Each structure stands twice: as structure tokens, then as C-alpha cells.
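Heads up, the thing below is written out as C-alpha cells.
Shown here: the complex without one of its protein chains, the others still in place.
Labels A, B, C, D and E are assigned to the chains in the order they are written; within every chain, residues are numbered from 1.
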């Protein structure tokens, strides 16, 4: 994880997991969308996209197609919800932070890498806002950290999704978003092949909690490093 | 649940949960999308939509906006995945079934009502296809039944989402898709307010399994009734 | 005709003609579109759509195509014009009523069924507004009732379009919108095959007036019944 | 009416009515749309549009808006239907003629001018096709001529819509499409203000038939002139 | 060049070059786009389009496709930039002029004809605004005139692009926009086949300057003539 990769954004992180590379930027702007005006609360939202040749074969740009696919929408919403779960929007004041997660190279796990990297960019942007005096130094908009992992059942064995393991092969694929203190923000498990039973679900959740704890440490170290 | 509500479709069900009403139709066509041709396998997909005045205040039609929102995409994909989990696509032959779930009135729980009703429409369409001889009478495309429930934590208490309970009030909202034999197809839990811990998650899953079992019985009875 | 079918809308009617079923809802909102502000007059408009599997074979959703077809536009405009012809927009005050006519099942005559059902939903919504005190009880926004019929020449014989008669077979197809007092609001006749002469046109108009008078009675009875 | 105004198209006419000017071109191509292939029949269709500054104030281009409005669709369909009513599609062979009616200046009556001018362009294109040997010289695809007029009730008086009479003032506006032999192809009457009665309707139809007969003469003369 | 061809617009010119015909209209409106409000400066912009049958074979309308192609965008921007180069936007006051260049017939050179004709329409609109008193009679928004030519290398010979010379055959194609006083506004040269060297470039520029000077004379004469 490289923080401050982009020199234009208020916060940014380049996150690399095996052959997956996601550039996360946080754009801080004063003011909120119209439907929130005057509520004394801020807003955090996210957009996810892939470069056309992030993948092994080129896919058409969504801007060329003229519409955004269901998968893109789904992941954008997941990232936004995950970050809002650990943000105190009131403490943010009437400010908006937009997280952009652009996948430069994709080799599995792009949605979990996006959540994990977006948190670092978000933390940077909040530090920036405090430095600029846009948010009072005493404000605590971040209630916790957040990271995401992908776990799955491959050939009957629950395992933490290593980047080179193709999601495609997984019988069950589960994305779990966990706070730094170990609580769940999102649990999204899907049986790609056979439905899964309760004990498989339990093993997957155990793995996810352990994996997220490791990511939380890396996030903390990255943010402690220099920009 | 009323089966055969539509006289035009190969399968259909009108499902009513409190003030929620969803019309599910199954359209059976011979042939498969181009990318599946010659694979000897069928295809099942779904589309979800809401009438503009299904809700308490009118919302703009997605056809008028010219694009489909993220929420609509997400639910359409969930329904499609849920049904594919209990279908043996090979046994379906090179045929396609499209499920349309149109919400006529919405009062919470529309996505879970859609999955549950769509299963009945799907089963009807398969029975129709066998009756027409399009699928051999001996084929068993349905491996199991499937139903969905919504569970949530309201004021700290995990509860089965009764239709009149506003999703909005829930601190955690979880949609669980379960097969007739009690295995999981989808687990989608989201912390709307505070993150949830493992024991809360376990209670929610217990409730979901119990609720789905009841729905499976209603589905079986509906399909046993006359069209 | 069932009034009050939807529990969410200010007015609604489910109209069934043979195998055709159209759900008409009326959404009453205070205020008018920007271009009418401050004119002291209300607005009434309509939108028509078909569920994808309303017809014998499934058609693609207009929201998926990303645009609304010419036929849909045409019928939406016809319904709106027909209702505005019998409404005193000044007496409505600065309020807007949107009629949504969604075809649940289609077997011919959906546009005339929509006009006829929309009138009932409109009348309900106006009664609701008076009941709520949004419109003064003494106001008379409804100047008349309105209904529509389809007439055609089949095998040389002018006839009132019975639902099971396929429009497709008609040599001439005419939609006529008539007020409760027997005047014309719209006359739309199209020669599908051979052009028609004046005497054929006269017979069609006679039939239309007679048919509309019967519909006006059913509308009155429906509105006299309980919600 | 100037025939052959465009040197690129197989048929064309510039029609001028007062301050209204419409350029009609006919594009003849061999082959038919996919859904007609192998039926041994041709196809005729039309598209209508207005230049942005055809009117008194500029309106936004539909290409810039990204969608075609309801009015444009409606008129395009009217022109297409009117021409197909006088064409023997079988005699046309498997060929397609697309009529484009582009309004260069608009001062009322653009839809009726379009139908009337499009007929001349169509006749030219058919003559061209016979000249080229694409259609046998003995074929008779044109069964009749066709023209359209607009009639209306202004201040209670039925009158033939002169171009400078604003449609806006009309209480009733009726577009009538009539063949050269005096039969009706389309009758589209709309009460803009008060509904109209049967005797008003009869007067309007009489006027329309007389006006169309004059247009038919002008069309014949134009086509008899040199290209 | 015919000035005042359109009776609706504040300025207009029909420009004909061989078989190319472009209708240029200038729409003058008071006020400026939102991003310019209160700056005390005006705005000039342009839109270019082709009728579907302007060319030898019909092309689909951009309004039907639902999007504007790259070529259309490019030419619209070129026209706008060219005119802004000779306009003193401050002297225009807070007014907007939109130039519409619609190609009625295309036989090469449509973009240069558009720039050249748009200047005449612009000059007419400014004269109109002075006549109306919308701009003070003493204001001088036009700093110079502007015209465009296309030059190219055909079979190794640099030549002024005569309309009947197909752009397609050119090895190098260059559009040059030149002011009435002989300075360059735009130089856009593209090697279609082999790259070109400095001496070829010099010859092309010489030709362009000479050709533009002739057009400047025709523009002056057209504007001196009666409307």
C-alpha cells in the first residue's frame, strides 16, 4: 500500500495485492448534496471503475457503452456503505468526500482491495482537512478503521482468497467488511455452485475476521508512514 | 400467493406480503443467449422493477430517466443468482427462462418477496415446458426450492422482517436466501447504523432459516393447488 | 373495474376488458411544474407502459433499452390530452395529478382501457383532495367524465372492438374518446389496409358514441361503489 | 413545391407553405429490414425532424438531448403510415424507401406539409428505381397519391388551416390524410379546448376533403414538371 | 452565398460550394450560460450537423442513435473557436449567439463552408442586435472577419480543395481558418497517407492564405447586399 500516490487529490492510496492494483483517491469538497443541506451533517460516497485493459482481455469502456453495468453499481455502493459505517457524518461537518477506486490491474479481489485502500485515502483526506482547518482539529470523524477480505470455498476447503485464486473456481464467494475492532459491516456470501451450510459459513467468517485484522495492521502502518 | 395470475406467461405468481404485492412472471423461450450457444446448457435470468406509484410517493420511471439505477440492478442480479442456485441448467436444455418481478405495491421486503414468488413462477414454467414436451418429462431441472427472507435488528432485537416494519428503522438489515433443504444461497447483511457482532449475526441467521422454512411450505402448497 | 386497487395512491382503478388488465393510479401532489408556477392553474399528465410479459411473447423493458418507444409516447400523450379535456385546471388550483397506466396483461384495447380507467383514478384522487381539504369542497375540477373505445372495420363490417378481436386483423382502426355528455375529445382513425370512405367513417363514429355511453355508465357505478 | 431539390437523394422535394419549408428526401436501398427478409415485400418508413432554429426561438437538438421527443416520434409514424397506405409493398419488391422530412423553417402545418411533400419524393424515387431497372418498368407500387391538410375550429368557425394561423389558437385541431381519389387514410382530431360535436366534425371533414383535392392537383403538376 | 435565407433567425446564410449546401443560422439571446453570469462578457458557440441524406448514401440520425459522434463534436468546436477568435466578447455584452450549421447537401468541404457561412450569419445577427438596440450602435463586437479553406496534397500536388475533389483521395488534408487581415486562427493538418515535410506544409499554407482572401471578399459583398 502506497499512500499519497496521487499529487492532485486530498487523499490517495495505491493498493497492490498480487497482480491487482487499485488507485484510490479521496476528493474533499466543502458543502453537501442538495438533499442534505442544512442538516449539519457531511456525506461520503464512492465510485468504482475498471480501466478497459485492467483484465486479461480488454472490455469496452462504460462511457462508450453509455451506461454503467450492474456490477459496477453494486461495488460502488458497497464501498460507500462500508466507509459510512465507520464515519461520524456529524463530526465531518457539511463537507463531502468522494472516494474513487479505479482498478489499474485486476487479478481478483478488486472490490475488497478497493474498500481497504479507500479507507487509507479517506483517513488522509480527513487529516488534510484538519491540517487546513476545514474541520476542527478536535473533531473525530473516524470512529474506527475498516477493511475487507474475500473468502471462499475452493475444492471444499474454506480459504482466505489469495489474489491468484480465481474467483471463478470458488464454489462459494464471500466478501466480508470488518472494522478495526472486529465487528461486521457487511457480509455478502453467494453460492456460485452448491449452496453452503451453516458450518461452512462459520469457517468462512472465522477466516475473514482473522484476515481483516492483518489488513488493519497494514493500514495503520501505512498511515503512520510519511506521505 | 396466487399462482397463474397472468394468463399470458408460461408461469406466474402474484405474491402478497402485508401491503407488498409483486407480480412474478416466467417467460420460457427456446434457445439461449449467443455466448451460451452450443454448450448444451440453459439460462435463467431475472429483472426487477417497481411501478412508479408502488411506493408512498411517486418516483420517476427508469425508462423516462433513460437508465436503470444501482438498486434495481442489484436486486435483479440477486434474484437471478438465487434461482440459478437451485436449477440444473444442463437439465433445462438449451432453453432460457426470464423471470420478471414487477412490484405493484411496495411496503418493505420487495426483494425477498420477489425471490420467493419467482420460484413459484419458475416451477410453473418448467411444468409447462414438460407438458409441452419441450423438456423431457423425465428431466429434473429443479434441484430444490428457494425462498428469501429479510431479518434485521430493530432497537437491539433481532427479528424476522415483518412487512410493516420499515427497513429504514433497522440497525442491521440482512437478506438471506435459503433452499428448501435449509442451505444458504445468499447471505447479505449490512450494518445500516452500528456494525454488528458475531452473536447478533448468529441470531439473525437462526431467524432466517426458520422463516424460510415456513415460506418453503407455502410455496409447496401453492404449487400443489390448481392453476 | 375495481376502484381503489392500490393502497398507496390517492386514486386507483384496475380495469379488466377480456384478457386485458390495466392498473391506473393517480398521484396527487401539491405544486405544479416550473413552467406553470404562479399561473393559478393545475396540471394533469399521464404515463403509459407495459410490463415486459403483458403480451404473448416477452418484449424488452424500455428502461433496459434506455429509451421510450414512439408507441408509448403516443399513448401517454393521448391519455393526458383526454383527461385534460374534461378537467377545469383552474378549479384544480396549483396542484398536479399524474396518471400512471401500467398494462399488466394485454389482449387488445390497452389504450382505450387506459383512458377509461384513468378517469376513475382521477375522480378518486380529486375526491381524496377534497376530503383532505387540499381543494375546496365547493370546487368542481371535473367538468364531465370521459371514456374511450376502439372501433374497427373487420372483414368489411364496422364493429365495436371486442377485446379478443386482434387489432391486427382490422382494416381500419379508430380510437374515439368521448365525454359523458357525448361530445368528441379525440378521433384517431387509421387505415391499416385500404383507405376508408365517408360512409364507413360515419358508421364507426356511431358505434363509438354508443359504446362510450355504456362505459360512462360503468364508470359512474364504479365511482358510486365503495372504495 | 420544388421537386429534385437535393442532388444526392433518389427522390426529393422542397415544399413551401407560407413561411413553412420542409425538405423531403427519399432514400432508395435494395434489401429490407431483417424482420421482412424473404417475404417478397418492400418497406417504406419515415423520419421527421426540425432544425433547431426552424422556429421563432431556438430549441435544443434532439441529438444533443440524447433522445427523441414524443411529438417527433408521433409525426414520423404518421408520415410512414400515410405513405404505406398508398403503396403496394409487394410491387416494390424487396426494397426499402426511407423518407426524411426535415423542417428548415416552421410556421404551422409542418406535419401535413411533410406528408404532402414526402409523397412527391417517394414518387420520384420510384420513377428513379424504374429508370435504373431495380423495379420492373411494369410494376405499379403507387396505388394512389396522398396529401394531408390541417383543419381547425377558430373562434367557432371551421376553417382550412392557413399556414399563418397559429395552431395554438385553434379550439379543435384536425389533421386529415386523404388519397388522390378522396378516401381517408388518417383522421386525427383533438379538442384542444372544448370537446366538439358531430356537426362540427362533419364540417371539418368536408373542408379537409376539398383542401386535399387541391393539393393532389399541385402534386400532379409538380411531378409532371422537369426534375 | 445567400444571406437572410431563414426568416426566423436573427442572422442566416445559405452557403453553396459546388454540390455542398450548408444552412447557417445565428440565434441571438439575451443572457449568458450560468458559468459566465455577472462577468460582463458574452458567449458565442456553434453546433454542426448533417441531414441524414445530405450524403450520397443515407446515414442514421444522431438523434436516433442517441449520441453525437466524434466528428460532429470536433467540427462544432472548430466553428465555435473560429468565430470566438474574431469576436470581442466584452463588446457583445451579456448576450449569447448560437450558430447552427446544418449541412443540407454534402460534397466535401462542409466544415470550411460552415465556418465561412457562420461568419455571415453572425455578422447579420450582430447588425440585428444593434438595430434592435440590444447592443449599443457604437459597440464593435466584430474585430475582423473569418473564413476557412481546405487544402490538400493530391497526387503529390498541393491544391486548394475544390468541392468535387474527394477528401478521401488526399494524402494530406489541411483545414486552415484565416482572418480577413490574413492571420491564422486554426491550422489543422493531417497526413492521411504519408507524413508531409516542411516544404509541403509551406506550400499548403500559401494556398490557404490566398484562398481565404478570396472568400473574405465574397463575404464582404454578401453582407453589403440586401437581406
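The definition used in the following text is that contacts are C-beta pairs under 8 Å (C-beta built on N, C-alpha and C of every residue); 3 or more make two chains touch, one makes a residue touch a chain.
Remember, it's a predicted structure, so these values are computed and weren't measured experimentally.
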{"item": "Chains shown that the absent chain touches, full complex", "value": "A, E"}
{"item": "Contacting the left-out chain in the complete assembly, out of E:95, E:150 or E:179", "value": "E:179"}
{"item": "Of A:36, A:91, A:104 or A:218, the residue in touch with the unshown chain", "value": "A:104"}
{"item": "Chain not shown: contacting residue from A:2, A:27 or A:41", "value": "A:27"}
{"item": "Absent-chain contact - pick from D:4, D:18, D:66 or D:182", "value": "D:66"}
{"item": "Residues of chain E (touch criterion as defined above) contacting the omitted chain", "value": "67-70, 73-74, 76-77, 81, 85-86, 144, 174, 179, 182-191, 194-198, 201, 205, 209"}
{"item": "Positions on chain A contacted by the hidden chain, ascending", "value": "6-9, 12, 19, 23, 25, 27, 29, 47, 49, 51-58, 61-68, 72, 98, 100, 102, 104-107"}
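In the analysis below, only the chains that are shown with their structure count from here on.
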{"item": "Chain closest to the middle, measuring from C-alpha centroids that were averaged per chain", "value": "C"}
{"item": "Computed distance of Cα centres, chain C from chain B, in Å", "value": "33"}
{"item": "Distance from the mean Cα position of chain D to that of chain A, given in whole angstrom", "value": "58"}
{"item": "Residues of chain A engaged with two or more neighbouring chains", "value": "66-67"}
{"item": "Contacting chain pairs - touch in the sense defined above", "value": "A-B, B-C, C-D, D-E"}
